[in-house]
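Complex shown without one protein chain; remaining protein chains in place.
In order of appearance the chains are A, B and C, and numbering begins at 1 in each one.
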């Protein structure tokens, strides 16, 4: 066991899996010599050589397209996109090929590959460095999307992702890359993709969130607990295909539902969860299922970004409204 | 007045506006000499010369990026993407620039441009020729998205789109390009972007749809009317920013809500409408708001595509379930 | 080295056999046995027969959209003929001749164009990717396959196909550039058939050859007469050998012509003159190879006629089998989205099955 933060856990986990499985190759912009702009791949090139961990020229489409070919030909590529806002040049590869190769060939060719990227904002970064892509990716059948909220989960989920026979997008909340440390076992363990985690049990309202916001929601839940409002908090962990049963069961118990996410509101991920709750637990609902989300605007530059992101107070206020409906 | 189908109306409308406003330029793959693979731009190069209507090399990113520069420098570009499934290479330009130039420059630079593309499926086409992009585009603040369902609407909406100071995506349901003709006035008229249209008044249930499905939903509504179920049918016409008031008002009247669309279900456009109905009309709901949509699969090749698309029978069955809830 | 001898920047193009089937550069002629040449010629014939049949069937409303290959058979067959079984072939969508050489059955190919996904489920030993519709995107897969061969220490080579139109889209440049940087064992093969649907080659780029686009990636490039089976073979052979020896990628432009329509939905008279087509008909790769074979005493006009008739009958028979496959399995549309069908897809599938059963009742 060692105390690790999120980004060092990613590094440790890649190291762990590269040692175990020589089919794993790691690449992307600045991934090799420098070890990544966030240092997620630091030391890997030295340890495994430039054939296993290397820098690429600057072109996200080629990075993802190359991963497709590698995965077909027997490797398990783990590609890094430097920030999720730079995923768009690869979007054609993602939608047209990554998501479809298995179906297109009726299972003949499969893509065991992972695309890792820093995700979300709140780090006072330049434009395009704060994007949340859940629904842009989640709408596409054939992709799996995972967002860890803790170092412990990151290791278990990343190992599952690399070993998965389907393509997995591993979105790493950059805001909490170094926010806190946690004991992470040295041993091998996996956490199943597609399973949510109840991080706080409660009776008053179901609150679903993921990534960096798990911590803000938990803070809000503590505030509310002090007021006698006992929220159940679910860390969704997998955005696609997500754990519908966990949500539905919880809402059947609490009768109230709030989803909290960074992404923009309209046509955003929260809408899907609300639609699900309607479809599966309509008769249990005691208040309108509610979204606490980013505004439908471009994420502001650093001087204004605090307006875009929710803090525990705003989250608590939103949950309170639903409970008091 | 002349009888026109949808694609000839697009052609007529481009002609109309190119004659009226010399800033309008039309381009894309096969748009010039051939007049478009669907013949939407036929004759325009001959009439207005190759400076106003021209072919480009094959590169959707450059087509859209070029439109951005042209719009900044005083033109009103109307670019064609040959099929919506080939929009993805331009997605970086769309998200990173088309949607943001106004906000990024605090209104200094604006993008009066239109991106036209055939949209949706059901035409027994090859892979990637049947995509529905509503939520992939609609999630991005700063874009306007319009889908006409009739020739008459197409003219009024396309003229609004070209004259709009914001970038507009004009999605043309290819399935109904030549499905029927309608009287289209020769004169100038516009239909406002952002306004839905009640195409059938009713009391039993609100059914929202758009594009080609308007006709299938209307058929379903007639079937249901024969059974004594009186559905209100709304043609959304604008997907973003959409007419929230029209939907909410109707649902407050009917207490029941169904959205019907071609796009995949999960994280799809219907989810947003259901979330809205929850937020604005929760206490009026007598049945769970429901989605009738594409499955969460890759749209099948022609031999199987009929399974993906809804017909009037399936739509009627779905609406019936909601009414009988 | 051919890529040194024929500089696309000087407008030089490799030709070994001229339009009349005469060997004009005997010293460059690849070392192919007469039997092998005849074998390849027969694949060219089969390709054309399959095309002819598909077009007929399409006009009868039995085949769906189809992209014809007529005029491009030498480029297709000559390039794929160089590959060995473990090499990878990455198609665009118009390389029927190449696929047949690589061992894909005509049944698979017809099944695909007939609109059935099983047409892209090739046998285990056929190392070919499915057709890629998004233009040029497949070249990055070719790069990736080649990179994997290299990183695994295997000496397999990958060939990736693209059209003249495809050279304009970013994926093309990116794939070439990455391949150059990593010395990936890949050959990029352009079928320059002079058109991207209606858009003429001259509108596609101001570059006077497509082969010179190699310069941007710092890799060798060569233009060859794409209707000359021997020139195509020789250039690809050199490139494949180089790749296999660890010396990196090559770009090859096969200068050819699409004699037919872009697809069955296309009407080429809208954008090109008959005269141009006539010029290129005279350069027909099948006519040329046939004349060579006849001159060599390896083939005769009668044999040719009989062979064509046999292949057309065969193609029809294959298509009939395809027609008989009937409706695809409903479950398949849901089953192959993920390795295991997730719960929401099971639900969607089951609800739909129930609906269909309810309708039948």
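Please note the rule applied: a residue touches a chain if its C-beta (ideal position, glycine included) is under 8 Å from a C-beta of that chain, and two chains touch if they have at least 3 such contacts.
All of these numbers come straight from a predicted model, not from anything done at the bench.
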Neighbours of the unshown chain, displayed set only, are A, B, C
Missing-chain contact among C:181, C:277, C:294 or C:341 belongs to C:181
Among B:93, B:149 or B:254, contact with the omitted chain is made only by B:93
Of the candidates C:19, C:126, C:207 or C:316, the residue in contact with the absent chain is C:207
Contact with the hidden chain, among A:30, A:203, A:230 or A:249, goes to A:30
Note that chain B touches the chain not displayed via residues 25, 51-52, 56-57, 59, 61-62, 64-75, 77, 89, 92-93, 96-97, 101-110, 141-142, 144, 164-166, 194, 241, 244-245
The missing chain sits against chain A at residues 29-30, 33-35, 37, 55, 57-62, 85-86, 88-89, 124-129, 265-266, 295-298, 300-305, 307-308, 313-314, 317
Absent-chain interface residues of chain C come out as 9, 168-174, 177, 180-181, 203-208, 212-213, 215-219, 248
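The definition used in the following text is that only the chains that are shown with their structure count from here on.
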Ranking B-C and A-C by C-beta pairs in contact puts on top A-C
In terms of CA centroids, furthest away from chain A sits chain C
Here the gap between chain B and chain C, centre to centre from mean Cα coordinates and rounded to Å, is 36
Touching at least 2 other chains, the residues of chain B are 85, 88-89, 127-128, 266, 296-298
Residue numbers in chain C touching two or more further chains are 117, 133-134, 170-171, 332, 337, 344-345
